[in-house]
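All protein chains but one are shown in place.
Read from first to last, the chains carry the letters A, B and C; within each, the first residue is number 1.
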Amino acid sequence: MDGIHDLGGKEGFGPIEVDEEHVAFRYIWEGREWALSRCARAPHISIDWWRHCRELIQAEDYLNRPYFDSWAQTDLSTYINADILSIEEIKTGKADNSSTKNLPVPVKLSLEYLRKNHRENAIKFNNPERSEPSIKINQSVLTNRNGHSGHTRLPQYARGRHGVIHKYHGAHIFPDLSAKGIKTYQNLYSVAFEAAELWPEANGRRDRIFLDLWESYLIEVN
Amino acid sequence: MDGIHDLGGKEGFGPIEVDEEHVAFRYIWEGREWALSRCARAPHISIDWWRHCRELIQAEDYLNRPYFDSWAQTDLSTYINADILSIEEIKTGKADNSSTKNLPVPVKLSLEYLRKNHRENAIKFNNPERSEPSIKINQSVLTNRNGHSGHTRLPQYARGRHGVIHKYHGAHIFPDLSAKGIKTYQNLYSVAFEAAELWPEANGRRDRIFLDLWESYLIEVN
Amino acid sequence: MSKFDSKRITEIHQHLHTHLPSDSALRVKTLESLLVEKGLVNGETIDAWVELYSEVIGPKRGAEIVALAWTDPEFKQRLMNNASLAIDELGFLGTATGHLQVVENTPLVHNLVVCTLCSCYPFSILGIAPAWYKTAAYRSRIVRNPRSVLEEFGVEIDDSIEIRVWDSTAELRYLVLPQQPEGSKSMDLKLLSSLVTRNSMIGTDRFLKINTRRKS
Partner (left out) sequence: MSKFDSKRITEIHQHLHTHLPSDSALRVKTLESLLVEKGLVNGETIDAWVELYSEVIGPKRGAEIVALAWTDPEFKQRLMNNASLAIDELGFLGTATGHLQVVENTPLVHNLVVCTLCSCYPFSILGIAPAWYKTAAYRSRIVRNPRSVLEEFGVEIDDSIEIRVWDSTAELRYLVLPQQPEGSKSMDLKLLSSLVTRNSMIGTDRFLKINTRRKS
C-alpha cells in the first residue's frame, strides 16, 4: 500500500537525534512489548501480514506514537481480527475466557533456556530446493511502475527505475501473497541502483542504493 | 519537495467526516487567522513561497494540528524569516518595535468597503501578452519522472505518467521559480489522465483525473 | 542571505514546534497581537474580514451562479467561456477566483474538485471550505477512489457515468455546475438557488432534489 510507512526519500522529517543513550529499552513497557511479540501471536499470522497490519495504523498515529507502542497496537489488531481479544475486553481490561478454550497452553521458559536455544528463533524464509536464478548477475532490470493496495516490499522511491542485478539469494517467501495468507516462493535478488537514477539532486554522486527485490517486481531490459 | 503535503493517492487516512455542520469558522481563532492572512504578509512573499513554507512544517505537525493552525505557523515562519518577528517575541508575546520602523502603516477598512471592493482580491497570475500554446490540444504528453526538493506542483502520483492535453490556459507564473522569488511565466495546460494510467486497481474504470500542469513538467510523446 | 531558504524555514519550524503554545487559539492570538502591536495590521480591518466571510460571502453565491446558469442560456455561455468575467457581472469576483473554470455535470459525466497539494478553493463564491475538504483523508482518496468517497457522502454513481476529478494544482479554481433537478423548470431564481447544495458545487453531491432545501 502507498502508506505512511513507505518513508524512503520523503522530505520534511527533520534532524536525527544522534546522541542517544545506549540502552535496549528506555521504558519498562518497551521491553514488555518486545518480549510479548516474541512469546505469542495470533493464529495464521505471517510476518508480512503483521507488517501490513502495522502499516494500516492511521498515518498520524504511525508518525506520532512511540515505536513499540505501534507494535502493541499491531498485536492488538491481529488478536481482535482473530477473535482472540475483543474491543470490549480491551476497553475494560477484563478477559472473557470463553474464546480461548482450544488454544495451546504456553510453556514457561527460563533465561537459560532462551539463551541456549536462541538459534531456534532464526527463521528461514527461503526454499532450499529452489536455487536457480532466472535473471543473471549484472543484468539490467526495470522495476514495476506501480505498487498495489496490499502489502508489498517494492518502495515507492524505487518504482519505475533502472537497476542492475547484484546478487541472487535463492527463492524466498513472496511477501505480497504471504500477507494474504498464501505461502509461495519467488526468486529474490539484491538490485543495485545508482543514486542519480533515484534522486533528482544526486547527479554526479557516485553512491548506490541496494534493495532486495522479488522477481515479479522486476522486468529485464537491455 | 516530496513532503507530507503531497497526499494524492496515499493510503491509510481513514474515513471522511461527511456530516459536518455548515459553518465558516468553527472557532473564533479560525476566523482571526483567515482574516490575518488577508490583511498582512511578509515582504517579498509569493503564494508559492508561502505554500512551500507550509509544506516545510514537520510532517507529524502537518497531519495532527488543525488546518488554520498550520496557516498561523506558516505566517509566523515567514515573518521570522523576514526579520519582522523574532522567536523571542513569540515566546514572550511582547513586541520589540525596533524592527518595523520602515513598514507602511495599515489602513482601517470597513466591512462595506471590503464587500464593495472584494474584486480587487481576484489576483491574475497569467501574462495576458502571452497566449500561444506550444503544445496542441489532444497531444499526448509524458510527465517528468522526478520532482525536486523545492516547491513544485507536479504531484508524485502524476509523475512519469502519460496524459493528453485537454485545455490551454495561457502563460502563468511558474511556481517552482516563484517559490524562490523569481517571477517567470510558462504555458499552463489542463492535462487529462486515465485513472488506469495512475492507479494499479483502476483497470477498466472509465474515470479521468485532470491536473493543471506547466510546460516544463511535460514532454510531448507519440 | 536568501529570503527563500528552505533550510532556514525548516529550522524556524523546529523552533516554533518547541516554543509555540500547543493551543491553536493562543498561537493565533500571539500572531495577531504582535502584528497589531507592531502596526502591521489594523484590528478593525481584521474584524471586517471575519465578518465578510462569516456573514456575506458563502456558498449562497455559488448557488445563485448555478441557478442563473440553469435559467439564462446566454449567461451560462459566458460562464463556461470565462467564469471569472461572468461572476464579476454578479459582483462575486474576489479572493481566489481570478482564474475560474466551471465544469458541467451531464447524465454521463460527474465532476469532482480537490486540491491534493494544499487546499485551493474558490473562496469568493463558495466561502470558507468545509473542514472535510482540507483533510488528508479527502485529499488523498478522492483522486484514487472517487466512487468509494462518494459512497461515504451517500452518492452512488452508476459505472456508466464518467467521473472527472479536477486536482487544482495551479491558480485555477473549479466550480461544478450540477444538473438541474427534474420538476424545477417553473421555479424562480431564488427557489432554484435554494436547491443547490454546497457539496454539489464541489462534486460530493450529485442528485439535487426539489423538496429539500440546502443543508450543506
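In this text, a residue touches a chain if its C-beta (ideal position, glycine included) is under 8 Å from a C-beta of that chain, and two chains touch if they have at least 3 such contacts.
From a predicted model like this one, the values you see are computed outputs, not experimental measurements.
Participant: So there's a chain missing from this view; which of the remaining chains does it actually touch?
Facilitator: The undisplayed chain, in the complete complex, is in contact with A, B.
Participant: For a quick check of understanding: of A:Leu36, A:Ile135 or A:Val164, which residue touches the chain that isn't displayed?
Facilitator: A:Leu36
Participant: Looking at A:Arg26, A:Arg130 or A:Lys183, which residue reaches the missing chain?
Facilitator: Candidates A:Arg26, A:Arg130 or A:Lys183; residue touching the omitted chain: A:Arg26.
Participant: State which residues belonging to subunit A touch the missing partner chain.
Facilitator: Interface residues of subunit A facing the absent chain: 1, 5-11, 13-18, 20, 22, 24-29, 31-36, 38-40, 44, 47, 49, 51-54, 56-58, 61, 63, 65-69, 72-73, 75-77, 79-82, 84-85, 87, 89-91, 93, 95, 97, 99-100, 103, 105-111, 113-115, 118-119, 121-126, 149-150, 153-155, 157, 169, 172-173, 175, 179-181, 188, 190, 198-199, 202, 206-214.
Participant: Residue-wise, where is subunit B in contact with the chain that is not depicted?
Facilitator: Per the touch rule, subunit B residues meeting the hidden chain are 12, 14-15, 59.
Assume only the chains that are shown with their structure count from here on.
Participant: What is the chain whose Cα centre is as far as it gets from that of subunit C?
Facilitator: Checked the centroid distances; the maximum from subunit C is A.
Participant: Point out which chain occupies the most central position, where each centre is the mean of Cα atoms.
Facilitator: B
Participant: Measuring from the mean C-alpha position of subunit B to the mean C-alpha position of subunit C, what distance in angstrom results?
Facilitator: A distance of 14 Å separates the two centres.
Participant: Using mean C-alpha positions as chain centres, tell me how far subunit A is from subunit B in Å, no decimals.
Facilitator: Once rounded, the distance between the two centres reads 35 Å.
Participant: Can you pull out the residues of subunit A that are in contact with at least two other chains?
Facilitator: Expected reply: 12, 14, 59.
Participant: Would you give the residues of subunit C that are in contact with at least 2 other chains, written as numbers and ranges?
Facilitator: 10, 14, 136, in rising order.
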